[in-house]
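Before we start, here is the structure in question, set down as structure tokens.
Missing here: one protein chain of the complex. Every other protein chain is in place.
Chain IDs A and B follow the sequence of writing; residue 1 opens each chain.
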Amino acid sequence: MLESLLLLIPALPLFGALTLLCLRLPRQVATCIALSSIGLSALAVLFIQWQTASDFTPIKASWGSWLTVDTFELNFTFYLDGLSLMMISIICGVGWLIHIFSAAFMATDQGHQRFFAYLNLFVAAMLVLVLADNLLLLYLGWEGVGLCSYLLIGFWHTKRANNIAANKAFIMTRVGDTAMLIGLLLLFWQFGSLNIEHINQQAAQLPSNGELVNLSCLLLFIGAAGKSAQFPLQNWLPDAMAGPTPVSALIHAATMVTAGIYLIARHASLFASALEVLNIIAIVGTITLLLGASAAMVQSDLKRILAYSTISQLGYMFLALGVGANAAASFHLMTHAFFKALLFLAAGALIHCLAHQHNIYKMGGLLKKMPIVSVAFIIGCAALSALPMLSGFFSKELILSHVIEQGHHWLWLGGVLGGFCTAFYSARLILLVFFGPVQQVPDRPIPKLMSVVMACLILLSLLGGILPASIALQFPASTPQLSLLTHYLPIASPFLAITLAYVCWRRGVFTAPITSPFRKNFHQVLLDGWRFDSLYNTLFVRPYFSLTRINRHDIIDTFYRAIETMMVALHRLSSSTQNGSLRLYNASIILFVVVGVAWLILTGGAT
Amino acid sequence: MIEILFILSAVIALACALITVTSHNAVHALLFMVVMMLAIALIFYLLGAPFAAALQVIVYAGAIIVLFIFVTMMLHQGQRSIESEHQLFSLRRAGLPMLLSLVLFIEVVVLLYSGEQNALSTSANSDSTKEVGMLLFGRYHQLIILAALMLLSALIGAIHIATPSNPVQGEQ
Partner (left out) sequence: MTLPLSWLISFSLALFAIGVFGVVARRNLIFMLISIEIMLNAVALLFVAGATMHPGSDGQIIYLLILAMAAAEIAIGLALVITMFRRWHSLDIDILSKMRG
């Protein structure tokens, strides 16, 4: 019973996607199909959760066999355990809410059916990724979500900037994907199988820090870093905001970017035996969280703030994974999905009602005008800043306590600093958008559907931390003994940041023009996301273009054209002997005789 | 004795041949050619082939060269021909053909002298003509018929080719 449900869960969105891609349907029917496919999957997940609440044994089910080579078998097998159950709950639950939101958001758009088709396809691919039993099926899902991300970012494809952003996202994640594929092959070489359980079991028996295991874990991590926008592959995410806001909410906040974290959490035993790689993961996570948080402090585009915020929060999750706190990382993943989706959807509603205005400096005083959006933003930002008793609070504190428990002082300090910056930019965002003088008035009311969805997500952000937190606090290893400073500093720093932001806002620091050139430069660097775009431009794009300029006349083609030219020259040479001149013919006969006799003499053929 | 005669006539033949091929005047060239033929006829006689010597003089020098002279006379335009011939051929520009024939000569001489050296016996056979006659009408009678046919076809062909096809051509 549960097995067939498990098979149905990824199949329903896939079927919905295919229907929407192939048939031309009226608007209502298309929406209905899209929403119902995800809704039914969500119901199935709920049912499974209810059934397995008491005791949970992993469930396995299969769509069929994929390839069989000699003794190596690979099937479309799905595997459900605690981690993947949590993931599919998020995917189907939050995904369904976002689908409902999109029904209202894309109500007047021309490509309505295409949008839902891609969205359904994305959910199907993500489910395949999460439920996959073996690495190749996971990679299939991985590629699928990359494809759907590309399709959805460039959804409004008539605008060139959107296409460029979609290309950027796809190409940068591709770099990660290639590394991951190599890692996958190395794992297969090492362990003889691509089955995740198998690999985890075998890895636990190996001595730690084996070279091949280290290398393959590093490559898998690079793949995860590409997908989850970590340093140095992080600058595609801010540009990916060119897509419709529900896309940003679903893909770039709640689900796709969490695929990397899921990958590492899944291979817990494998990564546990690659300690150097775990160190690298932790360091990269810290760098990324500081990078994202600092860049978010100066952005003017509403969605870009949220994008950098996502990068920063993903850094937290990787930091947790790097210190071995997988449960904390997954917990933060869940809470982040809630409040980030809420923030993005609220931003979407805001942009929708302000006639596609993205600049926060042009907004203000919307607290009274758009109450539900304001509440959504305030609750979401509060959860983001890890204010006490909200969902984000529990998960972030868990991560930081694990970090300091392992003794990584600098990483912990980075985490606290990141928390400070997070609270700062969240407060800045709220103060600039919702308080102060009114600059632009919303020209239409918020659709009912959007409000309902936001209300659901508000509830989840408020309460979603409590139940799992109580479970998490029961883990024996996870209640570390913390000193007073390390316990209370992370709790107090958001409040300090909010106070600072209020003071700056009051003094008008945010809107005042910057005079000193040093600050101006620094401001610009942060605004450009630490200039990674121009770095990659110089490192990769410009050399490539100069190579193409050198090869303008196609060096390889020149070789073939040289052959052709030589042939033509030979042809001209030999056809010049056919000039009809009888003297030449005579002479050539005699010449041939002379040469022939000479050859005979020289080779001694005529004695 | 025979050797001296041979060397003499060989030198004459070669000299006349050289003058023939480098001359600018066609008639002069032909006359020198006659002398060359006569020298070769002498060599034939020295080899003990009097019939061949006679034929050389009668047919080659006497008929073929005369035919040449007829045609040359017909087509010769006096001084103009000689001057145009100066343009067409000059010894200075003939370096490469000279090289070519020199190389050819050297090659075959090398070939010749890399083989065996045979002595040759000569005898002035007075009976040889009778022998030739007996062979011609005996063993090789078919060859005579074939040669005659060949000459006949050459005759007909020459007449046909040289006949003017329209009145305009004939008036030249």
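Basically, a residue touches a chain if its C-beta (ideal position, glycine included) is under 8 Å from a C-beta of that chain, and two chains touch if they have at least 3 such contacts.
Everything numeric in this text was worked out from a predicted model, so none of it was measured.
Suppose we count only contacts with the excluded chain; which residues of chain A make the list?
Interface with the chain not displayed, on the chain A side: 575, 578-583, 586-587, 590.
Could I get the residues of chain B that touch the absent chain, sorted low to high?
Residues 1-3, 6, 10, 13-14, 17-18, 20-21, 26, 29-30, 33, 36-37, 40, 43-44, 46-49, 51-52, 55-56, 59-60, 63-64, 67-68, 71-72, 74-75, 84-85, 88-89, 94, 97-98, 100-102, 104-105, 108-109, 112-113, 117-122, 128, 131-132, 135-136, 140, 143, 147, 150-151, 153-155, 157-159, 161-162, 164, 169, 172 of chain B touch the chain absent from view.
Definition applied: only the chains that are shown with their structure count from here on.
Could you please state the distance in Å, as a whole number, between where the Cα atoms of chain A are centred and where those of chain B are centred?
Here the centre of chain B sits 100 Å away from the centre of chain A.
Could you list, by residue number, the parts of chain B that touch chain A in their complex?
Its residues touching chain A are 97, 100-101, 103-104, 107-108, 110-111, 114-115.
Please name which positions on chain A make contact with chain B in the complex.
Listed in rising order, the residues are 587, 590-591, 593-594, 597-598, 600-601, 606-607.
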